[in-house]
Structures are given as structure tokens and as C-alpha cells.
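What you see is part of a larger complex, with each chain still in position.
A, B and C label the chains in the order they appear, each numbered from 1.
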Amino acid sequence: MTANDDNSALARPRRSFRDVDLRAVAPFAALILLLIVGALVNPNFIGINNLANVATRSAFIAIIAVGATFVISSGDLDLSVGSMVAFVASLMILFMNSGAISDPALMLAAAALLAVGVGALCGLANGLITTLGRIEPFIVTLGTMGIFRGLTTWLSQGGAITLRQPELQAMYRPVYFGSIFGIPIPIIVIFVVAAIAAFVLYRTRYGRHVVAVGSSRDVARYSGIHVNRVRTIAFVIQGLCVAIAVLLYVPRLGSTSATTGILWELQAITAVVVGGTALKGGSGRIWGSICGAFILELVGNIMLLSNFISEYLIGTIQGSIIIIAMLVQRSLVRKS
Amino acid sequence: QDAKTIGVSIPAADHGWTAGVVYHAERVAEQIRKEHPGAKVIVKTSPDPASQANAVQDLAVQGLDALVILPTDPDQLVNAIKEVKDAGTFVAIVDRAPSVNDDSVRDLYVAGNNPALGEVAGEYIKANTPDAEVVVIRGMPIPIDQQRQDGFDKGIAGSNVKVLDRQFGNWNRDDAFKVMQDFLTKYPKIDVVWCQDDDMAVGVLEAIEQAKRTDIKYVVAGAGSKDMIKRVMDGDKMIPVDVLYPPAMVGTAMELTAAAVFNQVPVRGTYVLDATLITKDNAKNYYFPDSPF
Amino acid sequence: MKSADPAGADVVLSARRISKSFSGVQVLFSVDFELRRGEVHALMGENGAGKSTLVKILSGFEQPTSGEILLDGVPVKLPANGAAEALGIVIIHQEFNLAEHLTVAESLFLGREVTRFGVLDRRFMRAEARRVLDMLGSHVDENALIGSLAVADKQMVEIAKAISRDARVVIMDEPTAVLSREETRVLFDQVRKLRAAGTSFIFVSHKLDEVMELTDRVTVLRDGQWVKTARTEVLDGESIAQLMVGRELSSLYPAKHEPDIDENILLSVRSVSTGFVKEASFEIRRGEIIGFSGLIGSGRTELMEAVVGLRPRLSGHVAVRGQELPSGDVHAAIRAGLAYMTKDRKHKGLLLGEGMTANLTLQSLARHSRRGYLDPASEAAAMDRARRRFDIRVRDNAVAVGRMSGGNQQKLLLAKVMETEPQIIIIDEPTRGIDVGTKQQIYHFISALAREGRAIVVVSSEMPEVIGLCTRVAVMREGRIAGILEGSEINEHEIMRYAAGLKSKAA
């Protein structure tokens, strides 16, 4: 799973600033290209409403991808995020249904806290098993993927878990559907989360350590970095991001089921990679990941808005677009 | 005498309806065990055709007297079922029928009526909104979904009802939400949504509400989940009816099978449950608040 | 012994007016160079002068921006990626070029595996590998994984790989930087043998004595320009150094300072054992510089890693200022002011894909944090300081560290460790690949640190370095400290006797 740009980076004589910039810009170029394609496909596409819808619903993957950027930069991988969403959301709704706290605002706050706590714990579990057990993160998180999914199925007895209190529902709904100064709240959350994450990754010691651990475990260790701690915290950050995504997810449909979040892990990883972060670790592009999540959601949206694609071939076209988007990015970077 | 083994192989609970299947299978299994002490009823769920084929094999290894199976994808399981059947085991197929569905593969077939599910929905729309422009959210690309589409087309045949678009929603709420959002962007006027599954209706309704669109007159879903039946019962304008496709059919098949195995009642052939149209009037007969579905 | 004067002998490989730029930054300026049949030609110059770049061009690994390469007098475009081997040109890269997952034997034959009926002839390749290694006096197991080898052993594998090729031209880019005297001697014997048979060598090294001993001619580069080519006989160490640096060098080593006998003991190591190291004890006082000498694989690195907690110790005690350090806890050591500089800069020292500043401050980020976030200005200031102090020279400040010249990487690594301002510093091969001019600076720097009251352990395979710098020298042999020498005992002869096991005393 060595990245290719690794290859190309070393094959090329020297990575100049211009390169670095273009690399960061490339996903955004692909995004703009898609916007143009979309506008050609359907005039409604470029409407504020549609774009706001797309950006809003990309929130889950975008926020999860922010966490995944940490995990991947530090050289690991987390396949469990999709089931983690389902698990955390189920617990959160069950708690709200329990009626343990009668004041709805208090209850909501407590439930949010619970979600965040459970998310962090799930991430911690992934991190500790991976680092202390010294098992490939792929396997660990594939295992916990099954574990979280199973627990969710069990909690829901296979069915849906639906938020029952109408006041709670009413109070909570705007968190997904509401907007502030005309900007949908989920979009604001995306940007706040990304800004904080970018700050942590680029401007703090911890962020530097993440990149160092991802580039070379040994160099990091010889530099006195607590490698396992850094890796574990990255998993915890991933868990926190999942929890934040859940906080936006639950008010949308007010319910979860055993299928919630299926394959989201692949989407999140794809967003991260499309955004320019290499899977082999050692570099992280938070804003790129956000851009990647937008791209994924846009591709789906364009498919649905286009009138000439058989519904059977959607997967085919979607796959092709993603590959083409990457080729465009690469050729941009190479031309520099 | 009662020391018989019945194997029940069903899809994993991957959405509301299949969750209902699991629920009813477990419920009836318990019931049979009670009625026939010493009887063994083994319920197994599988996520996909290949693993269901394995499950069938593994059930057979334990020595089966009867197999009740709701195939994830029927044609892919025919061989596995035949294997069991050829060993002399009583076989009941539920819901999803293979292309060749005769007594060479099974003794008993119990199903909802998939073509009828589409047809009943189509006819309702034709009758109530004869000039409606409709968007369709399909399930997953497997045969029963195709049968429902064909049934629907038959139902609206000869009317002015026009299908604007069809897309897959994978019997999943989140996907249906997305598809509906995009339909709303794409079509300035939509009269009716047919989404043929109650889970998907949840997402559809949210998307409509968010868009504050008033042109959509109603949504026809299907299966008969307690939430949707409740809405019908309460007279929700958006969900005037639901088309029954009860997950409890697996229980029916198990009861019939038990009768065949324990009491040598000759149950053979095909039992197709009606795709009943649930309306405000009859809704309470189909409302089971304790079911997970 | 030198071979007969090769003047007039035919020229095998030559470079004419070679220039080279990397993304617009020029590093070679119209350089001429010629290599005659059966000569050993030294290529010298300061760190970053362009030696590695020139030899890469001469072996096809880089293409010149302008100028031409002649092989047997015929202009050629050398094929890339080692394909020039087919033309008889083999290079030992300054940075290792070995895949960690392969065994030694597999590495020796990588890309030119021997097969029989399409099946790898593993037995033959293993035997052949053994033969070449034996010829070089290397005890490396031909079945060992490269990833498990010590740096010096990897170097031997590289050398074996080159020697085993049937080459007309062998280019060696600092092959002896990590080798001890003994290994170097064996290598030179082989070189002389092959030279006698007509093979030509380009020998890049910063070790003047080796150049004087082995080579026939010397070419000196300075800042990417050709300065001089001359017969080695007519030069001496000083004149070469002067050609390289462009100024006269004062004495290489600063005056030694014995610490007071009653100075505090900063670090005490008692009976430390690891898998390989047995019962090693030593202590070091404030202001002291102690050397560690020994053959390759004598266990110096393993001992030091155990001391600083980078690997667990099986038994024994390590104390800093009387405070016991837990085993295998490198962070405790760092907190106690004990730092270690690795000799494996590529795998353990530097993040090759990152820039200089990120590497410099990696170990000392706390000092550049303000209220929890990093202060780029403070990092930049540190970088400026380090660049001046260690004379780090790059032509492009944004260059990834992996693209810097070997010597400049080494300086950066040293700077990185020093950034932590440790009280006790263990330096493993401090001047590996560093030019004479900078070496002098580094020696003075180390000596100044000692005078400030720090304690320094210098682990080195370069005997003159240990002798010139240290007031005490521990010699290791097969995982044990064979003896700790003081005063007049510190000379090459004595050290060799301990290292070879001819002499020992209880430490």
C-alpha cells in the first residue's frame, strides 16, 4: 500500500514549493472541474439550494475524514468508523429514549456528552489494541467494525432505533436542518472542525509528532516521541470526529438502524486520499480531505441530476469519475 | 417422534424489513419449540448469497428434517437448496423465489406477492391521481425489485401517470434521503413518490419536509412497518396508504413446515399472501407496536 | 605500494564540461573529469561540493543538464537506474541502496538473479555471496535480512555487491565512512588487487590518510567547480585540505582538557547487559569527553542504546547524577538530560521527506511552543543558528532532507540532537561523511560543550578522532568493554590490541 506519489516524489529531482502548493491545490481544481461538469449536466445543479444540500449532507463523511486524516497521517488506518457511527448513534438515541433526564435541553446536552464520550472510548479501544497488541490496524479495526456493528444490531434487535420524544426531536432537528446567517449548521460545523483540526495538525507539537510517526516510526522513536501515545490519540481524535458526525446525523432522520454508516469507512478513506493525503502516512491535508468529501458527494449528486445515465450504470460512471479526477490532479502536479 | 430438526436460513437483519423477518423467525421458533418439546429449530442469518449457501450447508451438517429459507438472492441459492432437497429434506422457500420455482427445488413456497406489491401501489396512484408525475425509488438490484417495478408499470398502464425517474435507494433510509433530495432539485414539480419500502419512506419524508415543497401530494411505500401503519392510522396526509408485505410470512412458512414435519399434514405448493392495501380503515388490524419493524 | 604511473594510460570514462541543476539550482559548473584504466582516482571536496552528484552522473543515475560523458572516448548517454552496469560501471551509493526485506544474498543478486531453467539457483547465489563476503573478511550472515544488519554491515554488503559485479569502473561514494580500520584495510587490499587487473576506481572520501594511502590521482571540487586534478604523490593531506576548503586549516583537534578528579559523575553505567552486550560499566564526569572504540559489531551502539533506554537492558544500572534510570525508557533519559545521536541517520535520524526545519526541531518542539502552539518564527531562528553553528550548506532552503548531501545531513542530525541542550550527549559516529573543514569545527564544538560542563561520549570507528578528542577511551570487543585507556595508553596500537582481543583489563 505504498503511495505512488512517494515514488514520484523521489523520482523527481526535488520537491519545490511550487510543487507543494500545486499538490495542495490539485483537489480543489478537481472540485471546480466537477462543478463545471455538473453545471453542464443540469442547470439546477449550480443553484444555491442544491449546492447547500450537497455540502450539508457531505458533513458526515467530511467530519469523519478529518479524523481519518490524523489516523492515516500517523501511518494507521481505521475501518471501523462506519459501524462506530451506528453504535454511537444507537446508544445516544436509546439514552434519549430512556427519559433519564426530564428537561429536554439538559437531556440533549447529556446525550451529546455521552456520544462524545462513547466515540472517544471506541477510538481509544482501537488505538490501544493496535499499539499495545501490535496488530495491523487494518485487522484491529476490521474486528472492531464487526464488534460495533454487531452491538448495534443487538441493541436495535436488527431494526431501527427511533428517537421517541417529540419535544426532543423538535429541539434537536435544527442541528441538521437549521442555519445561521443563511449557512446550514452542518456546513458551519464542517469548517469549525476542519479549522481546529488543521490547527492541531499544523501548529501544535502533537501534529508534528503525528507526521513524524507516520513518516518513520523509528525516527520518531529515536527523537523521543511517544509513538504509541501519538498513534492512540489519533484514533481517539477519529472517535471524537465520529461522535461529532453522529451529533449531526441523529437529528436528520431521528433514527438509526443496523445499516447506518455502512461503507462510510471506505468513503472517508477515499475522501482523505482524493484530498491528497498519502495512505502510507507522513503527510496530512485536512482541507484536502474536506474537499475530497465534497467531491465524492458531488459525483453522486451529478449522477442523480443527469438525465442520460442508466440507473444501473451509476456505479460505473461514479468509479470512472473518481479515477479521472485523480488523473486530472496528478497531471496538474506533474506539469508544474 | 418430536425429535426433529428444522433449519431456518434468513438474511441478516440489514434493514427494517429483514429485521422483522429475524424477529418473526425467532418468535415462531420459540413457539414451535414450546409446542413440540424435543424439537430443534435452528435460525441462522447470513449477509450475502455466498455465505447463505454456506449456512445452508452447515445446517445440513447438523441433520435436518426440514429447511425454511428466505434467500438473500434466490437464483444464487438454488444449487445449495437443491442439495438439501435432494437429500430428502422438506424445503420451504419464503418471499424471494428463484426463476425456476417448482417442486424440484422446494416443497412449499410462501411469499408476499412482489408483482402485486408494485401493482397495488400503481393502481392506487392511477385511481387517485390519474395525471400524477411520479418519482420512483427502487430497492436493490435483485430480482424481486425488478418484479415490483414491472408490477408497478402494469398497475399504472393505460393512465396518464408518468414516471419521471427511477433510482436505487438500497432499502436504506440515508440513501433514500439523498436520492429524494436530488429528485426535488431535479424536478420542480412532483406529485407522488413511490418508494416501495417503509424504511426508505422515512428518508423521503424528511427530504420533502426540509425542502418545504408542497407539490408532493403523497408517498406510497410498502411492507407494513409499525411506524408507517401508525401514520396511516392517524390519517397522515403524506402516507395515506401502505402496501402490505409482511415479514411475518416467514413465521407462516415455519408454522406450515412444522405441521408437515410433526403432524404429517400434507402442506405443499404455493401460498401467496396478498399485497393488501392498508388504509385508514383496516390499519389497526396490521399494527403490532411490539414488533421491531 | 602504488601501481606504476598510469599517465598516458588510456582513459576509460570521462566527463566533459558537465553542469547539473536541480529545479533551477545549479550544483555542478562545467566540471571536467577523467578516469584512466587501472587507476584509483580520488574525488574530494567539502560537503555539498557536488561529488555525489558527479558520480551519479558518471554512472547514469542522474543525467547532466549539459556536457557529455565519454566511455572509451566515445560520447554516450548512460542508461538510467543502474542499467549502466551492463556497460561495466558500478556504483556504491553514499546512501545505502538495499531493500530491508531481502536477505544479504538476495540483495547481492538483486536485478541479476541467477536462474537454472527459470528457477532461482538459490544455493549457488548463497554460496557466491558467502565467497565474496569472505573475500572481504566480512562475517555477515548471507541469510540475514538486510533490515537486521548494523550500518557497517550494510556497507559491507554494498561493497560486496559492487565488487562481485564484473566491472570495469567501480565508483565508491564514501565506502569507508562507517568502516573501521580493519575493514578498510581489507577493502583496500581488494581494490588494489582489482586495480592490478585493470579495473578503475573512483574513490570519494573525506579521509585524507586513506586517499593518500590508496589513490593514484586526486580531483578536487569546490562549490560545484573543478579546482584541480593532480597525482596523489605530489600532494599531501594539508594541500588537499587547502584546495578543498580554499583556506589554510589550523590544527584539527582542540587542546584536551582533563576534568578535575573530583568533578561530579554525571552518568554512571554499571554492569549493563543486553542480548549481546555483557556487563558493561563506565562512568563519566562533568566536562569529560570519553571515547568508545572497537571493531564493527563490537556492541558499542547496542550498549549506548541500552543506556539511553532505546532498547531494554537485561540487567545492570544506569544513573544520571545518581538518579537511577528505568530500563527501556528513552523519555526518562531525555528528561534527565541524556541524549543520543544515532549513527543510522537514514532510518533513525532524519525524516527524509521533510524539510530541514521540521527535522531540526522535531526533538525539541517544546522550546518552540507558545501557549500550546508552535511558533514558526522561533523555529526559523533556531534553523538560522544551527546553520551557522554547524555550517550546514544547501543551495535550496526548501529541499527535502533526503536530497541534501550526506555530510550536510549529518550536520543537521548533530544540530537536531544539540537543539535539545542535553547535559550528557552520546554521539555515535559524529563526523561520518563530514569534510575536514567542518570536522574541525565539530571537534571544537564538542570540546567547547565539554568545557561548559557537559559530559560527552564519542562512539567512533575513526581512531584519530577518538585519540585526538578524548581523555579516556573505552575499547569494546564482542559485547564487552575490554579496557578503558587513559593518558599515554591512548594510541592506535594499544586500542587495536584491545579491540582485537590481544589484551584486556577489567573495566
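Rule of thumb we're sticking to: a residue touches a chain if its C-beta (ideal position, glycine included) is under 8 Å from a C-beta of that chain, and two chains touch if they have at least 3 such contacts.
On a predicted model such as this, the values are computed, not experimentally measured, just so you know.
**Q** Jot down the chain formula for the full complex, using the labels you see.
**A** Chain counts for the entire complex are A x2, B x1, C x1.
Quick note on the criterion: only the chains that are shown with their structure count from here on.
**Q** Can you tell me, using the touch rule above, whether these chains form a line, ring, star, complete graph or other shape?
**A** line
**Q** Which chain lies the greatest distance away from chain C when centres are computed from Cα atoms alone?
**A** Ranked by distance of C-alpha centres from chain C, the top chain is B.
**Q** Need the central chain here, defined by C-alpha centroid distance to the all-chain C-alpha centroid.
**A** Answer for the innermost chain: A.
**Q** Could you put a whole-Å number on the gap between the CA centroids of chain B and chain C?
**A** It comes to 72 Å between the two C-alpha centres.
**Q** Measure off the straight-line distance from the CA centroid of chain A to the CA centroid of chain B, and report it in whole Å.
**A** That pair's centroid distance is 33 Å.
**Q** Name, in rising order, each residue of chain A that touches chain B in their complex.
**A** Going through chain A, the ones touching chain B are 42, 44-45, 47, 49-50, 53, 57, 153, 156-160, 162, 177, 252-253, 255, 257-260, 262, 300-301, 304-305, 311-312, 314.
**Q** For a test of understanding, state which residues of chain C touch chain A in their complex under the given definition.
**A** 22-23, 25, 310, 330-331, 334, 340, 342, 347-354, 358, 362-363, 365-366, 369, 372-374, 396, 398-400, 402-403, 416, 420
**Q** Enumerate the contact residues on chain A facing chain C in the complex.
**A** Residues in contact with chain C: 9-10, 13-17, 199, 203-205, 208-209, 211-212, 215-216, 218-219, 221-226, 282-283.
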